[in-house]
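With one protein chain held back, the other chains of the complex are shown just where they sit.
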Amino acid sequence: MLKVENLSFSYGKIRAITNVSFELKDGEIMAIIGANGAGKSSLMKCIAGLLKPQAGNIWFGKIKLEPPPFKAVKKGVVLVPEGRWIFPNLSVEDNLLLGGYIIKDQRPGLKRAYNMFPWMEERKTQRAGTLSGGEQQMLAIARGLMSNPEFLLLDEPSLGLAPLIVNDIIELIKMINAQGISILLVEQNARKALGIAHQACVLEGGKIVKRGSGKELSADEEIIAAYLGKKKIESEE
Amino acid sequence: MNNYVIGVLSLTGIYMIAILGVSILTGFTGLFSMGHAGFMAIGAYVSALATKSFGISPFFGVFLGMLAATAVGLAIGYPTLKLKGDYFVIATLGIGEVVRLIIENLPSVTGGARGMTDIPRGSSFSVVWVTVIALVILLRNFLHSKHGRNCIAVREEELAASAIGINVANYKLLAMGISCALCGISGGMLAHYMRYLNPSMFSMAKSNELLMTVILGGCGSLTGTVIASLILVPLPEILRFGSVQEWRMVFYGFLVTLVIIFKPSGLLGNKEFSLADLKNVLLRTAQRFLGKMSEGGKRKNV
Amino acid sequence: MSEQDVVLKIDHVVKRFGGITAVNDVSIRIAKQSIHGIIGPNGAGKTTLFNMITGIYNTTAGSIFFNGKKINGKQTHEIAELGIARTFQNIRLFNDLTVYQNLLTACQKNITYGLFDGFLRTSKCKTQEMSADKICKNMMIEVGLSEYKEQKAGNLPYGTQRRLEIARALLTNPSILLLDEPAAGMNEDESLQLSNFIKEIRLNNDITIIIIDHHMDVIMNICDLISVLNFGSLLAEGTPKEIQKNQRVIEAYLGVDE
Amino acid sequence: GNESSLSDKIILGYIGPITGESAIWGEAESNTLKMLVEETNNQGGILGKEVVLKIYDNRSDPVETTNAARRALQNDGVIAFIGPNTSSCAIALDEVCEEYKVPHITTCGTNYKVTQREEDGSVRKYSFRACLSDPQLGDIMGQYAYEKLGIEKAAIIYEITNEYSLGITQNFTDAFEKVGGKVTIQEGYKTGDVDFRPQLSKIKAAGDFDALMIPANYKEVGLIANQARALGITQSFLGVDAWMMEDLFEIAKDAVQGTYFPCAMDVNAENLEEFKNKFEEKFKMDPGKAGTNAYFAYDCFQIVKNAIEKAGEPDPQKIRDAMENTKNLQCLTSVITIVPETHNPIRMASIFKIEGDNFVKVEEYTPDYSK
Partner (left out) sequence: MFFQELINGLSIGSVYALMAVGYSLIYSLLNFTNFAHSITVTIGAFVTFYFLSMVTKNLFLGIVIATGLAGLLAVVIELLGYRPLINKNARRIYLLIVGLGISIMSENLVIIAFSSRFRVYPVNFSNRTIEIFGANAGVIDLIIFSVSVIALVLVELLIQKSRLGLAIRGAAVNLDATSLMGVDVQKLIRIVFLIAGSLAGLAGALLGAKYTTFPMLGSVMTNKAFISSVVGGLGSIPGAVLGGLILGISESMISGYLSSTMRDIFAYLLLVLILFIRPSGLLGKSSEDKA
């Protein structure tokens, strides 16, 4: 139901995405992996309506996604951005409430968030800007879920999270997906991302250079060499 | 060049000195001031009084004016620089106004609101412009030195600046000192050019004009500041044609607004304009006119 | 560890924010020229510890000694001046400046000329500027940033920004380098490169490195000693092998990797 | 400028506020001059030459005044200036006029320093005025208040940031105390202020005065008068020439009833009617709306015109000499003689009283300068 057609985007002279096309079916998880600067975040921002692509279209069902971003949100497409973008001047709870801006009754959403991350309820009046890095990341994810999205864009959700929590987050993503929400996932933790993805593709220099199911890619020799470095160390030892 | 043009250019040069000062403070160190006309006033009145009552030469008068403005600037800067953003703006605004009020309240010394007359002559066109050029060179050197870079670092990100060992407070104070010194010089020269001073010459509107020119030129661009002053200071004079004079200030405001809307980072952004750029621009236009070699030329210049 | 080998001594340090005790009576000794890891769950107080070492926060109680001299209570820039450099978890670059300008600015600590040399561009100024230019260019080559030289720091990809921040910290010639999650946002291959890079830094520059990170491959690979914080208190300390096996650490932090 | 056309034209300059908050006065003055120049040219010009009027805006700013003056002298060949209408600008203008040796005559710049040097009282050679000076007006009001109105104690509220208000305050105090009165309380405010109750409350609490002197422009006068009455100050007011603005009635008609003030001219004099009608017809504007400025501009033009005719040629230096020797010249508002030592005019002053919405001339009054 998400369809990206021949998308290209550049920042002035710097080309970030070149002619990217892919399709994602309802209820699927798609993982995008790639090196620093490959254009993953730029792609996510285009879909969310933060950037206006110079060429190409993005379709969500029959609706075309375009800036400004709030339109996408109203259609159920929500981005949890890289670098968190929490509102540092607002309290934890206000951050969550603002995340659910388009929802009338916010109580169920809040309850869900506090169930997901119990520490949040204790800290709900703390200024979000003073949270630890990882706490902010969790807040960003919880906030993204507040508007009951149909389609979630996660840009490096495990950034700065403790290993234990990373596992929890991966479980969480699976769980969210199980409720029928489609997910586009950008992750540096490629192994874990590929582990839960139905589909995956590799972005290099703004182009898709490889695609396939999550399982296929995690078995791909080239990918193991380029992105799953840990295996290499272990095998060398 | 006739005397009128020379007069306007001299005034442009004089104000440019103050604008350069504000540029160091606002454009390069990121501190806004809406009261720097007050420091011009200090320079102007000190220099005028010194030359008038003690018969020193205008040169030393201006020097004294500079010292006085700097001293007051540093004394006030020391406690106020801790303030952030608009809170600092208010402090400077208050200081500028207080300076003016003090001048107005000391009529026996300064002539109060009635102004001070018969100040010795001293700022000729050449004196002004030699000073301007010398100052621009000094400031350019400064900005390309460690000290200038540190000021810019303070503007960009205070915490990171202190984490690489920059004493943020000191550099703010330095910028304040330099800007006040330049405003002092500018005020002193204004006194010896106008030969008449009146506190209303140093109103908040004047402070705003200084700030406006800096930002219009582009924050963090010395050449931008120079170019903007060359345009904006004489603009009211340039707009002086015959029957539409009453629209003069409307145009002035309109032009300022328009430039910023279409060039939202000021005329030059934070870039410096160099001779090489000029060459490039000329080359590019030449090529566009010649048309022929545009293919090859563009590739080189991109 | 003999007293002489201790370059940084964190002594019963406490930090409270209102009701929250972010760091609770933590003592850590860091050996000269070691790579010391600090790990722990989110919100354990790791960044807060860094903030206290670099004078951004005052300590609520306890002291911090650098080469035997007490440094808590000093200002951030004074501490930097003494030779403690850091990177930030939320990257703090001079965003509007180019990569080169970011680096050149960081050279300021080693430039000794005065204000007047700067205004008059004396020969002292020129020679020092020239050597600073050279140092920066070498650094860019070393860190692999040369191709980005004229790009604005704020526009770089996340991982590249991290590298730039490390390079900037290194240019202050620190004797201790504090890295707050340098591998965040890097994939495993890039993390590996980072590990090698950090090891190299230590060898080439004779410095002590304290690193916070959640990438266990990096931490276990490069650290000599690891301190684990949990809820503001020290949970465990030991070599990577010891820590990996420590049941309490696994429970609180590491989890069991499938 | 074009040399050949210059010599057969007489080029006069007007400097005043065409933009900014004082534009209304500049407009009245410049319109008057436009009209007079047109009339003069219809009657064959001055010395048979066509008169050209150049108008320069100064926003009431001294720095702009000098810029404008340089432009006028250098580019446009102006041989004499009329204006500006504020003292600060007139003083600034004089610095340029002195340099180029060209005379100027201010319409309403009343400050002492406009025509004389502060230090030694020596005259500024190129500077003239058509109105009375602050010391003259201060003397008149100080003596009149004490001797004719029987006021022994006065309070003053004045604008510290305005040279005009300040000058009158000082001169009034001097004159008033010399004849035996006493200024018991003085309070100041700043240009632009609109609320004067704090000062007025203090004046009211002090209580010890027979009249409140308000040397200010009409807006402040109106607001002060209203606020003073609202606070329950019942004593009478004393005014100054700037009160002569019809708009004052709009703001504070009730509050200023019965107030006395001096002015160098009578805006209700019959001989002004013709001018007023012509002006109204031409510019669709009542010159009285801008107070006395239009009439003084008229006087200025007559003084300059007379001087050029006497000089016999459009030479600035000679015009200056002739202006200095203006004697018993019948101008629009009065017969004027310029005192060569001070460049102040000798002219009748009148005392006015506000009755209804009229400025009623009570009497002509010449102070006794020996007191």
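Lettered A, B, C and D in written order, each chain numbered from 1.
Note that contacts are C-beta pairs under 8 Å (C-beta built on N, C-alpha and C of every residue); 3 or more make two chains touch, one makes a residue touch a chain.
Please read these numbers as outputs of a predicted model, since none were measured by experiment.
**Q** Among A:37, A:53 or A:69, which residue is in contact with the omitted chain in the full complex?
**A** Only one of A:37, A:53 or A:69 touches the chain omitted from view, namely A:69.
**Q** Considering the complete complex, identify which of D:10, D:140 or D:160 is in touch with the unshown chain.
**A** D:160
**Q** Using the document's definition of touch, tell me which of B:91, B:143 or B:268 contacts the absent chain.
**A** Only one of B:91, B:143 or B:268 touches the chain omitted from view, namely B:91.
**Q** Contacts of subunit D with the missing chain: which residues?
**A** Its contact residues with the unshown chain are 19-24, 27, 160, 187-190, 192-195, 197-199, 201-202, 204-205, 218-219, 222-223, 226, 229-232, 247, 250-251, 254-255, 289.
**Q** Just the residue numbers, please: which parts of subunit A touch the chain that's not shown?
**A** Subunit A touches the missing chain through residues 48-50, 68-70, 73-74, 78-79, 81, 85-90, 94, 97-99, 101-102, 129-130, 143, 147.
**Q** Going by the touch rule given at the top, which residues of subunit B touch the chain that is not shown?
**A** 32, 79-80, 82-87, 89-91, 93-95, 97-98, 101-102, 105, 159, 204, 208, 211-212, 215-216, 219, 246-250, 252-257, 260-261, 264-266
We adopt the following convention: only the chains that are shown with their structure count from here on.
**Q** Under the stated touch rule, with subunit B ignored, which chains end up grouped together?
**A** If we ignore subunit B, what remains breaks up, so that the groups are A, C | D.
**Q** Just give me the whole-number Å value for how far the CA centre of subunit B lies from that of subunit C.
**A** Roughly 40 Å, centre to centre.
**Q** What's the distance between the Cα centroids of subunit A and subunit B, rounded to whole Å?
**A** Each chain reduced to its C-alpha mean, subunit A and subunit B end up 48 Å apart.
**Q** Per the centroid of Cα atoms for each chain, what is the distance between subunit A and subunit D, given in Å?
**A** So the centroids are 75 Å from each other.
**Q** What positions in subunit A touch 2 or more of the other chains?
**A** none
**Q** Can you list the residues of subunit D that touch 2 or more other chains?
**A** Residues of subunit D touching two or more partner chains: there are none.
**Q** Is the chain-to-chain touch network here best called a line, a ring, a star, complete, or other?
**A** line
**Q** Looking at the whole structure, which two-chain pairs count as touching?
**A** Touching chain pairs, listed by label, come out as A-C, B-C, B-D.
**Q** Which of the residues in subunit D end up touching subunit B in this complex?
**A** Within the complex, subunit D contacts subunit B at residues 18-20, 23, 55-57, 59, 61-64, 66-68, 70-71, 73-75, 87-88, 91-92, 94-95, 111, 113, 117-119, 159-163, 166-167, 190-191.
**Q** Which subunit B residues qualify as touching subunit D in the complex?
**A** By the definition above, subunit B touches subunit D via 2-5, 7-8, 11, 101, 104-105, 107, 111-115, 117-118, 190, 194-196, 198-201, 236-237, 240, 245-246, 248-249.
**Q** For a test of understanding, state which residues of subunit C touch subunit B in their complex under the given definition.
**A** Checking each residue of subunit C against subunit B gives 54, 56, 75-77, 80-81, 85-86, 88, 92-97, 101, 104-109, 111, 113, 115, 117-121, 125, 129, 168-169, 171-172.
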